[in-house]
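Every protein chain but one is kept in place in this view of the complex.
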Amino acid sequence: MTMPLYVQGGWFIGALLFIFGLKGMSSPASARQGIVTAGYGMLVAIAATFFIPGLQNLALMLAALLIGGAAAWISGKQVKMTDMPQMVAIYNGMGGGAAAAIAAIEFAKGDAHSVVTTVLAVVGALIGAVSFTGSCVAWAKLQGVLKKAWRLPAQNAVNVILAVVSVGLGVAMIGCAPAEPVLILGFFVIALLLGLVVTLPIGGADMPVVISLFNAFTGLAVGFEGYVLGNPALIIAGIVVGAAGTLLTQLMAKAMNRPLSNILFTPMVASGAGEAITGTMKEVNALDAAAMMRYAAKVIIVPGYGMAVAHAQHKVWEMTAILEEAGVEVKFAIHPVAGRMPGHMNVLLAEAGVPYDKIFDLDEINAEFGQADVALVIGANDVVNPSARTDKSSPIYGMPILDADKAQNVIVIKRGKGTGYSGVENALFYTDNCRMLYGDAQPMAGEIIQHLKTLG
Amino acid sequence: MTMPLYVQGGWFIGALLFIFGLKGMSSPASARQGIVTAGYGMLVAIAATFFIPGLQNLALMLAALLIGGAAAWISGKQVKMTDMPQMVAIYNGMGGGAAAAIAAIEFAKGDAHSVVTTVLAVVGALIGAVSFTGSCVAWAKLQGVLKKAWRLPAQNAVNVILAVVSVGLGVAMIGCAPAEPVLILGFFVIALLLGLVVTLPIGGADMPVVISLFNAFTGLAVGFEGYVLGNPALIIAGIVVGAAGTLLTQLMAKAMNRPLSNILFTPMVASGAGEAITGTMKEVNALDAAAMMRYAAKVIIVPGYGMAVAHAQHKVWEMTAILEEAGVEVKFAIHPVAGRMPGHMNVLLAEAGVPYDKIFDLDEINAEFGQADVALVIGANDVVNPSARTDKSSPIYGMPILDADKAQNVIVIKRGKGTGYSGVENALFYTDNCRMLYGDAQPMAGEIIQHLKTLG
Amino acid sequence: MDALLALYIFMLAAFTGYEIIAKVPVILHTPLMSGSNFVHGVVVVGAMIMLGQADTPVQQAIGFFAVALGAANAAGGYVVTERMLAMFKKKEL
Partner (left out) sequence: MDALLALYIFMLAAFTGYEIIAKVPVILHTPLMSGSNFVHGVVVVGAMIMLGQADTPVQQAIGFFAVALGAANAAGGYVVTERMLAMFKKKEL
């Protein structure tokens, strides 16, 4: 189908704005303007589509746009910042589902296509469908709907069988195009099942990497279906995202020191490996902790995953403000893989209103721990584990860590003796200058605030 | 004409390798590998072209490839490093000429084309032809074949008239395609003339910017003719270079603090502007200069355009080695626009074998002049002119400069009282701690070496 | 669509995507993941094209589903990304 020039032009402008928008998003100063630019691109592309001559089912189309768009808009506006990862997952899954559905209609119409076109339609449908169900599982896990890692007896064998069957059905569809409805149906059922089964055994902590991977998948699926539709704007947007997402996934896996294959196909071993640690953990109460910080000259706060799940960032910032009022110098030290997504802590602290100039990277701040009176570790564990420096048998050996142990005193807020993401014991907690402050990060920060206020 | 798959595939691989090659060239560590990669791309693209079915004039083609290729290869191998800019100019002009010639054959064949195709063919021919003659002029000026800036009485009016006429003829060719031979001939004659007339009045010092501009022109011309030929590899290579060249031209013009329009359309005023400078220039002889450096703890060398024209870099490096042998710390300070092309000094010092870790940027070294016993300025002028810091009436006011005047002693090697590129007097030469060492940079460096050797 | 030209577009688009991400600081990884998630929401355009040609009830149903999902991808992706980046904005003041 050849499109009139104004429709094509609208799509072209859309693609152009997407590229400029994404480029803008890659630097903090222009990031906000970037998403707005890309947003205009989307509006232009959608508006142009309405001008396709002889477009049918207009009422249905408007209803679908309104329902889908409004539901997502509202949920996106209301969701808490800490729940962002699962929202990204679910929206991404929907994109994958849409790409698969486009292919389904192509197959159902059964128009004659070239082999190249059919192959790309099938491949796009397959990865789109996998991304759809896989992302739904990712959402369910992060949202807490699905609690445990649900692992089949011969998990990897089942994965392989499903993958082979879906590819086989895909080849069949290419071979005997136009395909029978039952073949089409079977193909999609297996593909959707594959996404489910592959994702279910993956632990919640690995999910950000998986979400990024599915994001790349959806991008590729959109790009391939764009070719099927002869629409270069879809191709460009899809492939740009596919390439960017693939690279991002690799960067994340690398930052976590786990190869991607490992995340996808091997269960996380709660290893318990590493040298045995001797010594005892010494407790401290909130009043003493508050006093230590109130009369310190310099406090460095190390936030971690625990702060995120406890939604404690606002309280922590309130506490910081009180300390600064009292003349204490407070800085935040952010480890690159603190939390569960790249930049997780930065996003949360930014949400709470912590100004940029108080937040420091590992490289910037590590030398300063020696001059700090107190290092306050809030729900962080692996990122301050000194075994990473010394213990070759530890699974996190070699990961650069924040040198919280070098501070005069260390206070660790956590709920109990739970290990972090990597499952290893933390030698820091047993050192002489370390005190444990047991409790959920949010109420505990609140308690410290109360004590600080009474201390004046 | 539809091409077989293996030909298309070869071109595709060529385009891919070009992109990877250029990308590699943009970082010092991978630059060498980058040009090699792009070189393979070229070989693959050319080899694929021979497999076009029914290719005529094969003997002629091989002869042309051999003659053009061998002549350029040999001249490129033999040319001195300081003559590189004009070689880049002439090779670039040849590319522009080739693009124009391709268009000429298209017009001569008079095959029916779509309007878009004809328009791009004409535009490509025009800028290709301008790039051809313009680059030849640039070569002649830098090579010293053409000595003076050759300016017509009503230069800008002539430029405009030629430009309008050539565009007018181009429009005529689009309007009445296939065009008469006489119209085609007229178009090309005027276009070639335009390139000549625009470039002749531009001073030799501005040439690097102009060469970069013509490089972008040739790229665009190749890209447009690529469209005419239906060859995406040519389009991509041409447009990538066109965009890169345009940006590079702007960066260069900005680094020189002159807008591009200024370079192209206004004669360089040997302004003589700026505040009058009081004081006298004090001379020094080579023996004293050698002694000052020999017994210094730290010497910073500031090379400039004069070192390049004198081909003094080898002698300077020899001198440096002797000083270091004697225990003197020697560093090189490079201003971003020292010399006449971006990175000019770096290329020359690299040629002489000066190791990377002795060469410092303006930002890296400016604070160190205060601790240097001697700053040795070799054929540099504008880049060490302190008026740029203080004198608002100076044409170079605001340009960051190397703080050579902050050194204990300054020695300036130059031939006489000649001004630099900007034509302004240099207050540095009149300060108390500055001594002039008059002479051509190369023999003078040789003399210093002799004296250093006798000093032992 | 000409497969060869499409191949060139694939190649250039992949290169572009790679370049955009390659030098991004870690703190922007999450917003950028979310932003690229938004961009592939343009799949809604493809879904609209298909629904606009759907002629059986089954095709219409799938098309409706596709458009709604695509719209949700685009709208949700935008809101979430914009909210995250608005915070980065505030942070720099």
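In this document, chain identifiers A, B and C correspond to the written order of the chains, with residue numbering beginning at 1 in each.
The working rule: a residue touches a chain if its C-beta (ideal position, glycine included) is under 8 Å from a C-beta of that chain, and two chains touch if they have at least 3 such contacts.
Keep in mind the model is a prediction, meaning the values are calculated, not measured.
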Touch partners, limited to displayed chains, of the chain removed from view: A, B, C
Option touching the unshown chain, where A:Gly41, A:Pro232, A:Gly306 or A:Pro395 are the choices: A:Pro232
Contacting the left-out chain in the complete assembly, out of B:Lys23, B:Arg258 or B:His314: B:Lys23
Interface with the undisplayed chain - residues on chain A: 8, 12, 15-16, 19, 232, 236
Residues from chain B at the interface with the omitted partner, ascending: 11, 14, 18-19, 21-23, 25-29, 31-32, 34-36, 38-39, 41-42, 45-46, 49-50, 52, 54-58, 60-61, 63-73, 75-77, 79, 81, 84-85, 87-88, 90-92, 94-95, 97-99, 101-102, 104-106, 108-109, 114, 116, 211-212, 215, 218-219, 222-223, 225-227, 229-245, 247-248, 251-252, 255, 336, 341-344, 346-347, 350-351, 353-356
Touching residues on chain C - with respect to the absent chain: 1-2, 5-6, 8-9, 12-13, 15-16, 19, 23
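Keep this in mind: only the chains that are shown with their structure count from here on.
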Interface with the most contact pairs, given as the two chains involved: A-C
Geometric centre distance via CA averages, chain B-chain A, whole Å: 47
Centre-to-centre distance between chain C and chain A (centres being mean Cα positions), rounded to whole Å: 16
Residue list for chain B, restricted to those that touch at least two other chains: none
Sequence positions of chain C contacting 2 or more other chains: 15
